[in-house]
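Following: one structure in structure tokens, then a few remarks.
And now, subunit A:
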Amino acid sequence: MLKIDNPVLTLENIVAGYGKMTILNGTTFSVPRGSITTIIGPNGAGKSTVFKTIFGLLNARQGKITLDGKDVTNFTPRQMLEVGACYVPQGRNIFPELTVRHNIELGSVAAGASITDMPARIEASLDRFPVLRKKANQQASTLSGGEQKQLEIVRGLLLDPKLILIDEPSIGLSPMMVKETFSILTELKDKGVSILMIEQNAKSALQMSDYGLVLELGQTRMFDTAPAILADPRVGQLFLGGGMGEATAA
Partner candidate 1 sequence: MDQFVQLILAGLATGAIYALAAIGFTLVWQTSQTINFAQGEFVMLPAILVLAAVKFLHAPLPVAVLMAVGGFLLLFGFGFKQYIVNPMARHGILPLAIATMALSILMKESAKDGFSAEAQQFPSLVPEGAIQLFGATLSLRDIAIFVVAVVAIVGLQLFVTRTKTGRMMQATAQNPTVARILGISTEKMILLTFLINAGLAILASFLISPVYLAKFSNGEVIGTAAFIAAIVGGFNQVRGALAGGFIVGLVDNLAAAYVSSAYRAAVPLVLLVLVILFKPEGLLGSKEERTV
Partner candidate 2 sequence: QETVKVVGVIEMSGAGATAGTNYKNGAQMAVDEINAKGGILGKKIDFVVYDTQTNPGNTRAAVQRGVDEGAFAIFGPVFSGPISASMQIAQKAGVPQIVGGEAAGLTKQGVTTIFRTSLNQADAMPKLAEYFKNDVKANSVAVVWVNNDFGKGGRDAIIPELQKRGIKIAADIATESAQADFAADAIKVKSSNADAVFVYLNEEESARFLRAIKQQGYDKPIVGETTLLGAKVIELAGDAAEGAKGHVGLSVDAPNPLFAEFGKKFQAKFNYKSDHNGIKGYSGMYMLKHVAEKTGKLDKEAWLKYAHGAIIRTKDEPGILIDSKFDANGDVDRESFLAEVKKGQQVITGTLPPVNKF
């Protein structure tokens, strides 16, 4: 397994779960700084659970999480935001009865005084996702599934984070919007932001990533550069559908 120096985030032997269920049982990995790392793994592997534990939505029963060398184990979400992490969760996460614009504005709640150009930022994001501009004054619940996801992505990336945790951003997005999202993430990376992403749309995701990480049953099975993961025949067989499309076309 690849070793990296000066990681932005490390998890050491994390144990966490729900009720009597332990989902993460000694999860350990490090996230390289200033790059995009994609976590893949079967459904129910515990990927989202990892994010929830990092961001303080779920209690880590054991183990240690460090961000930039600082122990952030069991920080609250607010504290995590303050140390420069942000999180875009999986699924539907809007405030249904607020307007689109008000939804987006709430993404800046944790902004410190340092960020003075928030309105301009919001405008810039709306340029990237024109649908949202068009529907800025509509109730968020009336958006289509993909539009809601776009809203969440815009809202989640308003701050100047060190580390972005983003959980399956591509669900519900049209191919063009997936590309747009990935290019935004790449731009952020180029500005020095570290990105940890979960994706089931694994091939496209790994293609734009620097590193890949395979999680299975709550444990890190593989960690390598993205091209290496993509090229690994076992990974391809087990988690990337083993060449779907060709099989049926035969």
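Throughout what follows, a residue touches a chain if its C-beta (ideal position, glycine included) is under 8 Å from a C-beta of that chain, and two chains touch if they have at least 3 such contacts; residues count from 1.
Candidates were picked such that all candidates are chains of the complex that A comes from, given by their letters.
All values derive from a computational prediction rather than experimental measurement.
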| item | value |
| --- | --- |
| Pick from 1 or 2, the complex member that touches subunit A | 1 |
| Complex contact set, residues of subunit A against candidate 1 | 55, 57, 76-78, 81-82, 87, 89, 93-98, 102, 105-107, 109-110, 139, 141-142, 155 |
